[in-house]
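I have a structure I would like to understand better, so I am pasting it below and will then ask my questions one at a time.
What you see is the complex with one protein chain gone and the rest in place.
Moving on to chain A:
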Amino acid sequence: MEVEKEESEEIPSTSSNPEEDPGPSQARVETESDDEDIEIPSILDSITQQQIDEFRPFHERYFEKKYCTRFTTDTVNLDTCVRIHTNKISLIYLSEKHSVIQNQQRLQSIDFQVSKKVNRLKNAMFGKGKRGAQLLQPDSILCHMETVDGARYPVHACVYGKLLEINSRVIKEPNFLLDDLNEGFLAIILPDLRRHEENVKSLKSVEEYNT
């Protein structure tokens, strides 16, 4: 018993020659196209001299520089520099006023085992939301720096958020943290958006830090 379908889901082809089908059904064009005539406007002319003059390097371009001083004591300076990207992702660096740098000390190693259960290098996360990433509070410890003369300095997270990454170049060479204060970040943190304002307020601006 034949029962015809009420509604056809198939897309009917109404092209004129379905057999010889080099491509889309439109009548054929000559192979010579207008490509050769397409003009490419100059890239230099597309920006202004002002833009060139005001150009800043990457680590300054998208980041706002702030400082965290709350863990510094009378005896030791543990200031960190927090660079906040326009998308709010925060990078933790040592501040230029940090004791280790001021004293020109050298690091022997960095210990990322911050507690019995937590190792900052074993941070597994999943998906866009970075589920499973280690949660951080401002006083959470990211690592302990160990100098050649046996001193041990903690580095704090300074913000509420999730740990995304430890700088692989620092893992490889701990002193990179001291030697390059632009590229030598320690950690990348995805801030807790609900507490972002709180994070930012707790940090000092460049002017405040230097007066």
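By definition in this document, a contact is a pair of C-beta atoms (placed from the backbone, for glycine too) under 8 Å apart; a residue touches a chain by one contact, two chains touch by 3 or more; residues count from 1.
Throughout what follows, contacts and distances are computed from a predicted model.
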item	value
Absent chain [UniProt protein name; select from "Demethoxyubiquinone hydroxylase family protein", "tRNA pseudouridine(55) synthase", "Histidine-containing phosphotransfer protein 4" or "WD repeat domain 92"]	"tRNA pseudouridine(55) synthase"
Which residue of A:H59, A:K97 or A:H144 touches the chain not shown here	A:H59
Among A:I47, A:V148 or A:V206, the residue in touch with the chain that has been omitted	A:I47
Absent-chain contact - pick from A:R70, A:H85, A:H144 or A:R195	A:H85
Residues of chain A (touch criterion as defined above) contacting the omitted chain	1-4, 6-8, 11-16, 23-27, 29-30, 32-35, 38, 40-41, 43-44, 46-47, 51-52, 55, 57-59, 62, 85-89, 91, 125-128, 130, 164-165, 167-169, 183, 185, 188, 190
